[in-house]
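The structure appears below as structure tokens.
Every protein chain of the complex appears in place save one, which is left out.
Here the chain labels run A, B and C in written order, and each chain numbers its own residues starting at 1.
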Amino acid sequence: MLSAAQVARIRNDFPVFDREVAGTPLAYLDSGATAQKPATVIDAEQDFYAQRNAAVHRGAHTLAVEATEAFEGARAAVAAFVGADPDELCWTKNATEALNVVAYGLANASAGLGGAEAARFALGPGDTIVVTEMEHHANLVPWQQLAARTGAGLRWIPLGEDGRLDLTDLDDIVDEHAKVLAFSHVSNVLGTINPVGALVERARRVGALTVLDACQSAPHLPLDLHGLGVDFAAFSGHKMLAPTGIGALYGRAELLAALPPVLTGGSMITTVTMEGAQFMAPPQRFEAGTQPVAQAVGFGAAVDYLRHIGMAAIADREEALAQRLVEGVARIPGVRLLGPADAADRIASVAVDVQGVHAHDVGQYLDAQGVAVRVGHHCAQPLHRRYGVTASTRASAYLYTTDEECERFLAALAEVRGFFGADS
Amino acid sequence: MLSAAQVARIRNDFPVFDREVAGTPLAYLDSGATAQKPATVIDAEQDFYAQRNAAVHRGAHTLAVEATEAFEGARAAVAAFVGADPDELCWTKNATEALNVVAYGLANASAGLGGAEAARFALGPGDTIVVTEMEHHANLVPWQQLAARTGAGLRWIPLGEDGRLDLTDLDDIVDEHAKVLAFSHVSNVLGTINPVGALVERARRVGALTVLDACQSAPHLPLDLHGLGVDFAAFSGHKMLAPTGIGALYGRAELLAALPPVLTGGSMITTVTMEGAQFMAPPQRFEAGTQPVAQAVGFGAAVDYLRHIGMAAIADREEALAQRLVEGVARIPGVRLLGPADAADRIASVAVDVQGVHAHDVGQYLDAQGVAVRVGHHCAQPLHRRYGVTASTRASAYLYTTDEECERFLAALAEVRGFFGADS
Amino acid sequence: MSGLDQLYQQLILDHAKRRTGNMPLLGAAEPPVGASHQINPTCGDEITVEARRDPATGRLLVRWDGEGCSISMASASAMTELAEECDPEGFNALEARFHELMHSRGQAQPDEEALGDAAAFAGVSKFPARVKCALLAWMALKDAVYQIEGADRA
Partner (left out) sequence: MSGLDQLYQQLILDHAKRRTGNMPLLGAAEPPVGASHQINPTCGDEITVEARRDPATGRLLVRWDGEGCSISMASASAMTELAEECDPEGFNALEARFHELMHSRGQAQPDEEALGDAAAFAGVSKFPARVKCALLAWMALKDAVYQIEGADRA
């Protein structure tokens, strides 16, 4: 686990922590939305532009060759970081695009595109797509659209009172009609870590494809996609110290090789005539047009940084932060925790409902103390509806978060109801 | 027009020009693939990460508010730069995505998604989609896919010997069955500037939507999308001094408001239940998930830089470069120019076929002299086939290109056939 | 006054509790009722506003139901008190003023005489993320009034 001294050293690597907000140092507890960037990542992008900016995979000149090497080197680094082979990792703009690529790939296969090999991905009436009630809209709406497009049905695994998936009816929900089981590794609101093993096992038994939303696990936990055995996975760079504008789609080699492309254009074809086109093998098949090259290079630098610190140490440290936050929240009257009440199997992302005060007002009060949290539905409206609220206040920590920042959050949170007269 | 002194000052703004290749200063003549970046753009991204990195449109805390303002300020700047309203400009990862969004939006409408308002976009058997023989694969393959998906036919306007579109049969090709006319403003291989007015007029007469690939015009010419009257347009930031990972889709307000979304997920919905979702108005409807925020801010800085220099001055300067290159090429025996032989209505992007020497070998020889050009089919295989070659060598200039760099290219090009024994 | 106190003036906190107009909706009725439902997609806040014109006085009658932050609830309350002193035209003029004030980024001096309690929202204009909250009810009533005027014209 990271010591306080280590955390202090880590913070020195992040230029943004020099900033003050409301006259006090910034306490950034919104890493679940997007992480801050270490200088090494910022420099990697800058250095790319200043030294070797060029189109990749297309040019034969020196800069183009160097750019291509940096780009593919980053792919190898990110793939290794999540336990995948380089050819199984396709760059996307964000995790949302990655999830849409899977959904549209299935839609295209269902429309007869992609030839015989793609037939295994076809869906139709009578088939079902299964999600969970805790999903981020990015792992829900694309499946709703796929269902609408193909006539397949949509089912979901419900949430229990304790902020965990209720697996009582798993075998009924994921039955032999299920063609897809899409679920998040970790909830971006509740912080819950889901039992991937049990879900993958059930999906395999009925022959459903598994799609893992790894947005909140890749930054916070050691991740081994081969070990988990999922078929597809999606994650975003910006939540794990990398630049904005880059994410990744993982697919098992055999599946990616059969999935029809979604976005089409340059750099993903072998032969084009006016009448038709042939497509390259993955990962290029899913990388149409000029890629976020500098951002990929920055993503490579980000995982190098995380690997250097050590994901196990980060996960341990965050478990301690989770415990501090969960216990602190439990001590504040009129504040309800959404999500598991213990620190086991959860990350340090803590959402609360403050009785009598709207989340927007809570967030505004905290901001005035220099504490940055996220308020709203966090792109998970069904989850909030399940717990009887439209919005919540979420504090989410990362490797650079200090104990003191958590205490500042808890202290300010304890004052909120008083300020808005909700305790009277 | 820019003076030599101004060009020299401009070059000072670009860190990459400090680089040497093959022991000589880099002569970068591959701006048609991707442009180099001025320090102001690199700094804008860096400054964003160091000062105000946060999720936009989602948070209420200070950083989030500042990030949102920078992001939307960039949208307003880029929209103004191309003659559009801010709400008509949606961020994409590149131009390829933008063109795919239009094609998939039409596909979704054809599949009955998007309700009654979207019915105007529906295509089916009997309808045609019209492109041109000079298109980049990004403005060809998505339309082939749309045709395959909907049963619509694909037709195209042919190229003449002179490197210009042959409009002889325009009225027949764009007839009353035409529902879409997709064409590039400027060819990325030939440099040809197409007669947008005539094409838009014909499309309007038959009620076809116009889709302009502005990838090679937005960087090089003053662009006024409202003035041109096109329905949709696409361009990429990286070709106009901006970071990689950012592009834009323009759509006339009325059309964007009716087009169904393509990528779905967070930040583009109003209400989501487990059963279904409602979508926001444009531009957000087309911006699912975390956007390339720092890259958008960099794009804003790029258009500020270009506006400061002046697009008319840039276009004039490039016309002079085009003339120098075209005339220089004409003087070299055994080298054939692809594209218009005069500098009028063309940009300074000059593709050649060197008799008896493959383009890869030409490019390698030039690279050894420190001259970076692009070789290959430049994502336009049908165009190359039309002129009886599979690949060409392209020199493409930009505002930072010097006369001397053009001369270095021409001098090296004149030596190529001798080196490879093709002149004997 | 700190930024927070400018935003949450006592008058605003009071209105957030008082919630003038937050009563059972009018339902379909004669003379024509205008109704509008607005959502703030960032936070999921929503409001339904209904209005009708009193045939005798020409003034508006306003009811609303919603869920949201103190700014949006207080704004609906203050708006209701003001709107019920107005005919449709008068409300539209007020709405334009309030809209302008909200987009002034803290620069404009509110016309307290015209805007009454709504002038207290001037501080909100310094918080771009909250402007939408203050405007939500106003957008809904503007839409409802537009419907009433349309019915009148028909």
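Quick note on the criterion: a residue touches a chain if its C-beta (ideal position, glycine included) is under 8 Å from a C-beta of that chain, and two chains touch if they have at least 3 such contacts.
Computed from a predicted model, the values in this text were never measured in an experiment.
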Chains shown that the absent chain touches, full complex
A, B
Of A:34, A:68 or A:392, which residue touches the hidden chain?
A:68
Full-complex contact with the absent chain, from B:125, B:333 or B:421:
B:421
Extract the touching residues of chain A with respect to the undisplayed chain.
57-60, 64-65, 68-69, 269-271, 280
Chain B residues touching the omitted chain (full complex):
22, 357-361, 364-365, 368, 375-377, 381, 384, 390-391, 419-421
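In this text, only the chains that are shown with their structure count from here on.
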Using mean C-alpha positions as chain centres, tell me how far chain A is from chain B in Å, no decimals.
30
CA centroid of chain A to CA centroid of chain C, Å:
38
Which chain C residues touch at least two other chains?
42, 44, 127, 130
By the touch rule stated above, which residues of chain A touch at least two different other chains?
22, 360, 364, 375-376, 381
